[in-house]
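Below: one structure, written as structure tokens.
A single protein chain has been omitted; all remaining protein chains appear in their positions.
Coming up: chain A.
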Amino acid sequence: MGGRSAAVMAAAVGRVLRLCRRWGAGPGAQTLRLICTTTAVQRKNAGASGPEKYTEAFIKKQIEEFNLGKRHLANMMGEDPETFTQEDIDRAIAYLFPSGLFDKQARPLMKHPTEVFPEQRKIQWGEDGRPFHFLFYTGKQSYYSLMHETYEKLLNVQKHQDELIAQDLPLQKEKRNLAGSRWLTKIELEEMLVEKMSDDDYSRFIRLLEKLVALPCADLEEKYIQKFSKEVPAQLQKVLIEPLQYDERGVAFSTGEGRRKTASATAVVYDNGTGKITVNGIDILHYFPVLQDREQLLFPFQFLGRIGKHDMVCTVSGGGRSAQAGAIRLASAKALRSFVTEKEVEFMRQAGLLTVDPRVKERKKPGQEGPRRKFTWKKR
């Protein structure tokens, strides 16, 4: 029993690791650069790039192995195999194979094969060489069939509309909420159809969709249209602005925190002040002898036109001279939000006073002298 379970465990482990390696090595390797856009927009669709690399039988076998492995894993973890969800699997793998790698996708991972292996186009002709789809010889069979379908829906709607006009019935005028949704991107569409398309094709399709949506009776085909639209994620989370606090003397004050590079600062801005600013117990004229740093501190107050009206007491640590100045600037801007109307907060945000500066020191790479500088190139 012990030996068998050990063998089973080893087999399960092997399966997991194999899955992980395949994930990295397969053509579906997906790299994400650190740009703040949604992952949907950035992903490359490699599923449609070439003919089949994985046969159907292979995929089926992988699914069976995955399910088996899932049950073994559940057994290993002492949980019920019937109710073992994907989250449980992730947790179990993270526990069994702890990894210090920074890239989350390089860590060991066990997912359903349909997520791991990208969708492949099945063979589109039969044994006699005759293609299944009637539009195969256009080259872009899925795209044209989609266009045909959409146009059919459009004609449907127009017919319905004509009928309503003929019967003198009012046309339904409920507008779709276009603000909260977007069309699928080209890449997402390619993934859906498992076929590459050009930019022109994509724009034609989108125009057709928009034409369909513009018709008054378009809610007839609502379900069809929803297949191609996505909800835009909720607006930027509303940042809670703290209300003013009052200290013993009755003076209103508010606190803010800021970071820049490795410096972190906290600022307490008091009302009814004379413009005196103290950093770590030292006057700013002595703490920041350089004019540039003092200008940075001045910026939030000057922007709001409140230069001589507030006093500030801040503490700052870490970083260098410029980083500390930037950190205090951010902290004071955040603290000033409580004193100011919402419109001004929006102005401040647009001026960049409330944004955390993401620039940090870039890592030095091996084989180079610095983050970007290469070693001197010698011809011989």
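By definition in this document, a contact is a pair of C-beta atoms (placed from the backbone, for glycine too) under 8 Å apart; a residue touches a chain by one contact, two chains touch by 3 or more; residues count from 1.
Criterion: contacts and distances are computed from a predicted model.
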Check: The chain dropped from view, which UniProt name applies: "V-type proton ATPase subunit a", "proteasome endopeptidase complex", "Ubiquitin-related modifier 1" or "Small ribosomal subunit protein mS29"?
Finding: "Small ribosomal subunit protein mS29"
Check: In the complete assembly, which of A:219, A:344 or A:357 touches the absent chain?
Finding: A:344
Next item on the list: Could you tell me which of A:212, A:267 or A:304 touches the chain that is not displayed?
Entry: A:304
Checklist line | Interface with the unshown chain - residue positions in chain A | finding: 275, 283-286, 291, 294-295, 298, 301-305, 307-308, 344, 347, 350-352
